[in-house]
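Omission of a single protein chain aside, the complex is shown with its protein chains in their original locations.
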Amino acid sequence: MYRYDEFDTAVVRERIEEFRDQVSRRVSGGLTEDEFKPLRLMNGVYLQLHAYMLRVAVPYGTMNSRQLRRLAHIARVYDKGYGHFTTRTNIQYNWPALSDVPAILEELAEVEMHAIQTSGNCIRNVTTDVFAGCADDEIEDPRPWCEILRQWSTIHPEFSFLPRKFKIAVIAAPKDRAAMRTHDVGLQLIRGEDGEAAFRVFVGGGQGRIPHIAQEIAPAVPGRDLLAYLTAILRAWNLLGRRDNIHKARIKILVASLGIDAFREEVDRHFATLRREDLRVPDDEVARIRAYFAPPAFADLPRTSGAFDRASLADPDFARFARNNVRRHRQPGYATVIVSLKPVGGVPGDITAAQMDLVADLAERFSFDEVRASYEQNLVLPHVRLDDTPEIWRRLAEAGLATPNADLVTDIIACPGLDYCSLANARSIPVAQALSERLADLDYQERLGPIRVNMSGCINACGHHHVGHIGVLGVDRKGEEYYQITVGGSADETAALGEIVGRSLAADEVAPAVGRALDRYLEVRRDGETFLDAVRRLGADPFRDAIYGAVDAVA
Amino acid sequence: MKIVTANRLSDGRVIYAGPSGEPVEALDRAGRFDGEAADAALSRAARDPAIFVNPYLVEVDGDRPSGRDRFKELIRSRGPTVGHSLGHP
Partner (left out) sequence: MGQSMQWLERAPEGVRLPVTTPLDEVETAARDAGVLILEFDAFRDGRGFSLAAVLRERGYRGRLIADGRVIPDQARHLRRSGFDGVVLGAGADVNAWRRMDAAFSATYQPVEDRAAPIWRRRELARKPEAIVDRLNRETRGGDAEDILRAALDPALGLKPAVLSSFGAEAAVLLSLVARIDPSTPVVFLDTGMHFLQTLAYRKALSERLGLTDVRLVTPDAGERADLDPRDDLWRADPDACCDLRKVRPLERALAGIDAVITGRKEHQTPDRLGLRPFELFEGRIRVNPLHDWSEERLQAWFDAEDLPRHPLTAQGYRSIGCWPCTEAVEVGEDARLGRWSGAAKTECGIHLGRRALAVG
């Protein structure tokens, strides 16, 4: 993975000094809260319900063991002993004091981490496929480009006061495992006509009050023009995006209101006159960064593993874990292990300091010292030997990290909701817990097959409920918590927004309602189709009836 | 009746304005104000941005928040209802 040089280190350290200066001026009155707020947001410092929240960047989801251990240390020393991984593959701490933040940032800087631009109206963390470098369908590892984008977007003088936040995701395969089409800009790495890296560029995706699926704006931008093209897109939006209404400010609104063709013209006009050669990263620099992402020194192993096969036969629990959480790797004899942060009744995405240390140990020992954070709010050990998976599973199980539910219905994506967030209408964690307790039976979950449940505590949709196979949205009805259910959304290359099934339900009605919808699915499915396929084939009605038929019968 | 609430600048914790405008952590020790007195208490807190960040008024009925955001204010006063920080002090 990328290692900082003296320039990267200087930027991070100078940023800390700048923030210290800003905090001091805020305390002394030199800055009002209104002036301070965007500055602290650009350093990842939110003010939530009960406390500040610090969102630390995990660039494109990749970390090493030293970094993960430092995150554990920060949780212990400055927080309440835990952290929370998000859908943008960052980690959040819920209880740091503002006065501690500069010290925390220094501890992060020592391990080449930071909290720069994880919030605020600027370009946010660039995310990618958690299986980068492991999947056998990728053109090339997208992460060197993610690192180039990270550097280019960091403390950008022109784009630090945008109309709203700006999120970029990069994938490198036709399959979209990073919800790319739900981002302001999505990039799909392809092979250009000259054999060099090129990008299919999508623009205008986003969740929130008015969700949109991104549209293609350019079929093949050569890699050497990528930064110039993105500059043109950002410039067009920065100049034309609405600033009168925060719910109408994202680029998705501008693209929808102008239409993709007119927006493209606007972008092309800027692209034509900006200094393209200035924004061309030298080939040497691209090569230098690429070298950091070269495949690790894989051993030459046979395709199958005796140890893995024997363990699968001997222990049905391991076999289940292997079925769901151990994924095929492009390198023979290797696999990728998904570490679920969704234990039954747990808080989705939460992890304790001790658990972080354990995963760091496993990464160092078994996965070439690399661990990843995923869009699904889980962790991933990218390159492990199949031979080692039984032991890895045992160690994970001891720490409560071996729930074998990756991509199953209890692998819920949920925002923190009203328990933590001042924007929320309703709590999401208790609802997620109730659902996961109701559906805990793993045989049942495996029968259901892959289903993605997404929960958001409010219309800001940080849980991505619009693109859940089943989405749950907390709404406010006269000061009470109610929840709206959607079905048929999808975050992959067949991206779609879910359809609302009916009126909102009370908190204790949600888990039974979802349960009924799932039972109905099992009744109607054909030829082993997935839940999503069934919704696409039959529409929402059968599931609507299942949910409300029972509710209305009782009422 | 109304109380004044805000977050504390130094650590972001929930605070309320006490009867004399001093910051207090517990809702039941918050000063209760009516009408113009409430506005005055709010202004006083707003003049102290080194302690009170974004103060605002909350309707209460006795010791319980009562307005539109009553549930949110209850959670603010008691802490998260779930998870690793259950009922923080």
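Each chain carries a letter (A and B) given by its place in the written order, and its residues are counted from 1.
The rule is simple: a residue touches a chain if its C-beta (ideal position, glycine included) is under 8 Å from a C-beta of that chain, and two chains touch if they have at least 3 such contacts.
Quick caveat, the model's predicted, so the values are computed rather than measured.
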Next item on the list: Taking the complete complex into account, tell me which visible chains touch the one left out.
Entry: A
Checklist line | Option from A:D21, A:D407, A:E480 or A:E529 whose C-beta touches the chain left out | finding: A:D21
Next item on the list: May I ask which residue of A:D194, A:D261, A:D284 or A:D527 touches the chain that does not appear here?
Entry: A:D284
Check: Which one touches the absent chain: A:G30, A:P295 or A:G539?
Finding: A:G30
Margin query: Need a quick check: the contact residues on chain A for the chain that isn't drawn.
Written below: 5, 7, 10-11, 14-15, 17-18, 21-22, 25, 30-31, 35, 38-39, 121, 151-152, 154-163, 235, 238-239, 243, 270, 273-275, 277-279, 281-282, 284-285, 288
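We take it that only the chains that are shown with their structure count from here on.
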Check: Which residues of chain A touch chain B in the complex?
Finding: 26-29, 32-33, 47-52, 80-82, 94-95, 97-99, 347, 350, 352, 418-420, 422, 424, 427, 429-430, 433, 478-481
Checklist line | Complex contacts: residues of chain B adjacent to chain A | finding: 7, 9-14, 49-50, 53-54, 67-72, 75-76, 79-85, 88
